[in-house]
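The other protein chains are all here in position, but one chain of the complex has been omitted.
For chain A:
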Amino acid sequence: MIKITNLQKYYRTEEVETVALNNVNIHVKEGEFVAVMGPSGCGKSTLLNIVGLLDDLDEGSYLFNGTEVAKFKEGNRSNLRKHNIGFVFQSFNLIDELTVFENVELPLVYTNVPAAERKRRVEEVLEKVQIMHRRNHFPQQLSGGQQQRVAVARAVVNNPKLILADEPTGNLDSSNGNEVMHLLTELNEAGTTIVMVTHSEHDAKFADRVIRMLDGQVIMETSTV
């Protein structure tokens, strides 16, 4: 599904050029659950953002389902994103002015899904993450774990082929964290490919494979299965 070859990514300021990712090669198969680990600043989030087409790569190739997407313009990226990729962030990133239902509904709004269908799918996914009873609440009225469950619901409502999770349990206590990890595992078992960035060895154990990074390079890949 994802084939990244010889990826280079630099961050430039007026005086300094920093190599964020150096010669990274990654291959993720459909249905895989991959965890990316490494110390802070090693480039794992940058990698995830490039995979999610939120950030550019400077050199190298990125094949998404066999299509070269490295040079995609913003319009194409946005299109590919909304139909194929769901995101889960450490800080949930729910829109404060929208209710739980409306937050989850948002990706469907942008893919022009009819209202009745939207309602059905949002309710279905809210049931799945067990937050249906909070559907009319605003994010500020929910606990961290509940907010992250809403974020996961939002990420999967469009049935994406790929979910990218950036430290999804980073802001949660262990019990809420476990809940979210189980949720991701279930989704993976249902066929969704997941790439997750994490600091947590415990969370990484839920993945099929762990990619370890240091100073912008992949230094080790281990299978947990």
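Worth pointing out:
Assume a contact is a pair of C-beta atoms (placed from the backbone, for glycine too) under 8 Å apart; a residue touches a chain by one contact, two chains touch by 3 or more; residues count from 1.
In this section, contacts and distances are computed from a predicted model.
Of the candidates "STAS domain-containing protein", "Secreted protein", "Xanthine dehydrogenase subunit D" or "Duplicated orphan permease", the chain left out of this view carries the UniProt protein name "Duplicated orphan permease". Looking at A:Thr5, A:Asn23 or A:Asn93, the residue that reaches the missing chain in the full complex is A:Asn93. Residue A:Arg81 is the one among A:Lys9, A:Arg81 or A:Arg212 that touches the chain not shown.
The omitted chain makes contact with chain A at the following residues, 49, 52, 54-55, 74-75, 78-79, 81-83, 87, 89, 91, 93-98, 102, 105-107, 109-112, 154.
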